[in-house]
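The next block holds one structure in the form of structure tokens; read it before the comments.
All protein chains but one are shown at their positions in the complex.
Presenting chain A:
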Amino acid sequence: MAALYVMIPIAVIIVALAIWLFFWAVDSGQYDDLDGPAHSILFDDEDPRHQAGVDEAQDDKDPRA
């Protein structure tokens, strides 16, 4: 039970940190566009570092795709 005397203040500090982090994220505009990033991840195949893997996967499936 004595551990709670330490844990409760720590929990309060952590939640304060989380709120600070959240405010920072909101203010830096990370929540401004909630649609774009969801799509842009689909186009990452174009990255040359990924390209080899993508080609390989496509060769396996359907050469015409």
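Here is the rule we use: contacts are C-beta pairs under 8 Å (C-beta built on N, C-alpha and C of every residue); 3 or more make two chains touch, one makes a residue touch a chain; residues count from 1.
In this section, contacts and distances are computed from a predicted model.
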{"item": "Chain not displayed: protein name in its UniProt record (\"Phosphate transport system permease protein\", \"Cadmium-translocating P-type ATPase\", \"Acyl-CoA dehydrogenase\" or \"Sulfurtransferase\")", "value": "\"Cadmium-translocating P-type ATPase\""}
{"item": "For chain A, residues in touch with the removed chain", "value": "1, 4-5, 8, 11-12, 15, 18-19, 22-23, 26-27, 31-36, 39-40, 42-43, 46"}
